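Note that one protein chain is taken out, while the other chains of the complex remain in position.
Naming follows writing order (A and B), and every chain is counted from residue 1.
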Amino acid sequence: MKNIITIILSTLFSLSVCAQQEGDILIKNGTVITITDGVKEQTDVLIRNGKIEEIGENLSASNVKTIDAEGMFVMPGIIDAHSHIALDVVNEATNPVTAEVFVGDGLDPYDVSIYRALAGGVTISHAMHGSANAIGGQCETIKHRYGEVDPEAIRMDGAPRTIKFALGENPMRVHGEGNGIAPATRMGMEQIFRNAFEEGKAYMKAQKDYAAGKADFPPLYNTRSEVMADILKGDIIIHCHSYRADEIYMLLKVLEDYGVKRICFQHVNEGFKVAPELAAYGAHASVFSDWWAYKFEVYYSTAYNAAILAENGVVTSINSDSGELIRHLYHEAAKTQRYGGLSDNEALKLITLNPAIQLGIEDRVGSIEKGKEGDIAIFKNHPLSIYAIPQITIVDGIVRFDINEDNYDMRLDIDPDEKIPTFYETETHSHHGEGDRCMQDVYEFLNHKH
Amino acid sequence: MNKIYWILVVALFLSCELLGQQVRKSTFEDVLLKNATIVTITNGTIEGDLLIKNGIIAEIGTSLSANGLSEIDCTGKFIYPGFIDGGTQLGLVEISSVSLTRDSDELGDYTPHMQALTAVNPNSVSIPVTRVNGVTTVFSKPTGDLFPGTGAVIDLHGYTPDQMYAGSKAVLMNFPSTGRRGRWDRRSEEDITKDNEKAMKKLKKFWDQAKIYSQINQTGGDYNPQLAAMVPVLKGDAPLMIEVNKKSDILNAIEWVNKQSIKAIFTGVSEGWRVADSLAKYKIPVITGPVLQVPSRASDKYDVSYSNPGKMLKAGVKVAIRTNETENVRNLPFNAGFAAAYGMGIDEALRAITITPAEIFGIADKYGSLEKGKVANLFVCDGDPFETKTQIQHLFIRGWNVPLESRHTLLYDEFLERDPGIKK
Partner (left out) sequence: MNNRLIRLLVVCMMPIVSFGQVDYDEIIKATDKVFLKDVIIHDKPGSVIEYGSILVENGMIVQVGKKLTEPDDALILTADSLHVYPAFIDALSHSSIKKKEDGERPKVKFPGSPPDDVAGITPGKSAFDFIDAESSDLISMRELGFGIVHVAPRGRMLPGQTAIISTSGKSKNEILIKENVANYAQLKTSPGVFPATMIGVLTKFRELYKQAEGANQHMVRYSSSPLGLQRPTYSDAITAMIPVTKKQQKVFFKAESAKDVHRVLALKNELGFDLVLTDVKQVYPVVDKVKSSNVPVMISLDLPDKPEDEKKDEEKDEEENLTTEEMKALKERKAKAYQDYVGQVAMLEKAGVNFGFSWIKAKPKKMQEQMQTLIENGLSENAAIKGLTTVPAQLLGISDIAGTAEKGKLANLIISTAPIFEKDSKIKFMLVDGEVFEYEIKKKKKKTEDGEAIDIAGTYTYEISQFGASGSLIVSKEEDDYKVVLTDADDGSELEAKNITRDGNSMSFDLKVEEDGFSMDVSVNLDFSEDDFEGSVNTDFGAAPIEGSKVDPN
């Protein structure tokens, strides 16, 4: 016990700017699920300087921490394309368009949810702005380097920029119903997007005019227009909270009009109804395994959504959007075998390579391949089995979760004046109402308005 | 705002009318299930046949003869008793964010006379979605304040509540909690203590009245449905189901229960592992869950909720598992599967969603295992029913051969290969 505390606390002290974030590890004799190159029995994986150096039999390396994975399953670290963990702020709900804000400004490396996600084999998550606004804030792809307390240290450097869009009930409820301003309908929603893109275009033109000597001054700096312009330039991937087929179709048409290609629909419960259109556009889908019926716009859903989308050629992933589900995405992925009969590899792709593609990081993570980053999850029992138990989770060659070193109180920071850790009653429905992280900060905002 | 709700309500009515046509009718037939691996729960696992007659299990044995009845070949397949979820809002809530479709929570602190059976919607879209995963029976319960109402065990087949009622009811109570209700609950420690004292006083006041009523009402009295609903509990005819989760609250609840002569069942009990010995000592049965939930404290081990059922069981507590869900009660076998993996073991986890809840609800003579004479609630599947990929192939509820259809499968059938596809 004491050891663990000392270890954690010593990590705490070694943090700082130059904290070590890449390690060397040799994983021996596991059943290696590569995702891109089949399943290899009795195979070793060598990670050096945080990168996968070799995959093969009877590898050896000196001065390297070795993990005996005999009888275990070794898979790529799981990637969650939709979460709100490790964030102090989720929603800046004051405006239907808040492209200017960036949840990466509010990262919380202390969040114990990161550790719990690691204990479910998840090494990367997409920390997203909430769904209060038609255009929410920019999001951040984070690596679960739990133990580091510098917010900078959990960013996945070099990952493409992403932004949250949202359709349907949430933005309509917050702005139309809550504040009496547009959008109150899905028709209004469309115009919000067109308007914002037009603003971005006008701003870009003003910048060009200045550069070409046609104007005396550049336009007054405007963060929102800068971001909208970057979306138009294709520098930012859109991740759009959506449910109904009609609204998904609407956004596809708007994006087509503005020449924006990179779009991943999130939740997209009725994506299955427009799967051919999504596939034709090259749009991606990141879905719940089985959430439905908690609000009207998800009443006509099916747990077969992921399977239908995948079969229709849409790059599909399973996400959590929840501090609970993120702990067992391997199980959520397995549900596509019950609902749609996906093969093991197809199912596991939904939580590894496919979310990596959706986040634009597939050349770095998402499979066990030479040269990719050393993000690995080791399981007892096959990860798609209900009896799977994550054993060790590695990020960049550093063990961030080890079931044998797990103990009480894995928090990184405690308040010395705290009496005992607070007990929270579970809410009956964790995926909506006050407990909905997707709508976090919104109720506070609305309460101030009334 | 109101307008939107009305539109939704109208839309719901319309959809309900359509629903009856969406899922095919079940058929009531006598049938022989041949050559299966029969997991009886109470009498081990038998390789053999199972005969359903008149809605009950007529026979289990080897080489049973069909005698002209229809026969289903189950070679290489398994038969399990239908799973029982010890706590849900199934049928009471259709779409939880649309308040007018939420019938689980009546206004008022003392509403034990609110009958779940009154508001359970036999045509809820969630019911077929649930049963096709092998969950045939659930306890559907009101939620809310101190005494939210009276819940009922129902089978997930039938067109009226009476057709669904499985013969057991329980009065619900939320034991006053000293925990926080969520991140948004910013009450001071003092306020929490004060609120708790206030709630305990309320509980005592109501309980005292109910006791008086139960004594003087022997010869008839004034119409008082609120207190009358408590009489079965006070007479020991119906159990009192007490929702309690935090360690100190559980200990207080045990102390409170010991002062009454009632049949108590604890539900939730997320910190049961901390007080498992006390629960065992006072022989209080527990319906715990969901197993798939985040730990209650930031300092808890990541797997406390996975391992809680197993820990309580090991200490000698009678443990059943629930989802506490509405539209996703279908995840009951997965909740049990996680409990099995994290210490409970497969056999015990199976009991926790079959015979144990049947015993707790007092219906073990008819439910919870595959035995001759019991209600024919069972399913045939191609593997371990906890395993996520396992497929259920036949489903019987009260002997009705229920088609494995639900909105989810129907949408799959329609949209897997949409026609027309991309073209106009």
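Definition applied: a residue touches a chain if its C-beta (ideal position, glycine included) is under 8 Å from a C-beta of that chain, and two chains touch if they have at least 3 such contacts.
Because the structure is a prediction, the values reported are computed rather than measured.
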Candidates B:69, B:251, B:280 or B:410 - the one touching the absent chain: B:251
Sole contact to the chain not displayed, among A:110, A:203, A:281 or A:330: A:110
Interface with the undisplayed chain - residues on chain A: 1-2, 5, 9, 12, 15-17, 88-89, 91-98, 100-103, 105-106, 108-110, 137, 149-152, 179, 181, 216-218, 220-223, 407-409, 413-421, 423, 441, 444-445, 448-449
Residues of chain B in contact with the chain not shown: 246-248, 251, 274, 299
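Keep this in mind: only the chains that are shown with their structure count from here on.
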Averaged-CA centre spacing for the pair chain B and chain A, given as whole angstrom: 33
Residues of chain B touching chain A in the complex: 1, 4, 8, 11, 15, 89, 94-98, 125-126, 133, 143, 177-184, 189, 245-247, 268, 270-271, 290, 292-303, 324, 326-328, 330-331, 334, 337-338, 340-342, 384, 386-391, 407-409, 411-412, 415-416, 418, 421-422
Chain A residues within the chain B interface of the complex: 112-113, 115-116, 119, 169, 177, 272-273, 275-277, 280, 290-296, 299-304, 307-308, 311, 323-324, 327-328, 331, 334-335, 337-341, 381, 384-389, 406-411, 419, 421-430, 432-435, 443-444
